[in-house]
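My structure is below; once you've seen it, I'll send some questions.
Yeah, one chain of the complex is gone here, protein chain that is, but the others are all in their spots.
The block that comes next holds subunit A.
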């Protein structure tokens, strides 16, 4: 089983020593995120998110299936994660590593259990047909803070994705291609985002958006998922060194500020992309004259 290269003791001491002086290796403040870069693919629902060197691609796809017999009115929504070996030598194809299971559990709790996606809107005919939505998260590069990046990517992709429009007439279902009818966006109830705090010295120092090296020397982490309305969707502190209960509360307050800032970035990028796709607006779409050079040579 290949393993991650461990940090040497000197590197450990250096990082910790610098942190105690309030310094980080890349010169950021303790509560500053790396820049969140989001780019979209040609298709709806393909999102490439980078946070510093960490990079993930999220892709949403959908098909029509029969719903689960015990959930007749709900569509199907599956989140699948894949850690590619190109992200880190510790990742293997086909074998699930511990971090991967935790990541998928956190995404599951943050997005599925908090019902961010309205799965009932994916139902076409109760009990016989529904959309099955599949979100694939591919980790392409790993430089710390995978969970926040993956969650941001997934939430952005869900907002970006559009499913084909359907029409139901009795038992007959027509699914329209993108040419026939404009695809419809998914109905999201809220947009949760994860914020991971890595702490050192028993909670005295808390870092946001830790890089991989910082993650390796941390004493513990706490993952808070919130939406911009101030609802906490999920908190996970799996062991690690004990911290004060008050610290957890102040961290959730800090998380809210970060979530609001991140939501703004995501919305701005989504809007930009929507404008890029819709070049001339509805007026161009509806005009009567066809695209042909107006100054055609006569004769």
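The definition used in the following text is that a contact is a pair of C-beta atoms (placed from the backbone, for glycine too) under 8 Å apart; a residue touches a chain by one contact, two chains touch by 3 or more; residues count from 1.
Definition applied: contacts and distances are computed from a predicted model.
K.L.:
Since a chain is absent, check the UniProt entry for it and pick the matching name: "Actin-like 6A", "E2 ubiquitin-conjugating enzyme", "Exoribonuclease phosphorolytic domain-containing protein" or "Anaphase-promoting complex subunit 2".
P.N.:
"Exoribonuclease phosphorolytic domain-containing protein"
K.L.:
Can you tell me which of A:88, A:114, A:145 or A:159 touches the chain that was removed from the display?
P.N.:
The one listed residue touching the chain not shown is A:114.
K.L.:
Considering the whole complex, not just the chains shown, which residues of subunit A touch the missing one?
P.N.:
1, 6, 98, 101-102, 104-105, 108-109, 113-115, 220, 222, 226, 230-245, 248-249, 252-253, 256
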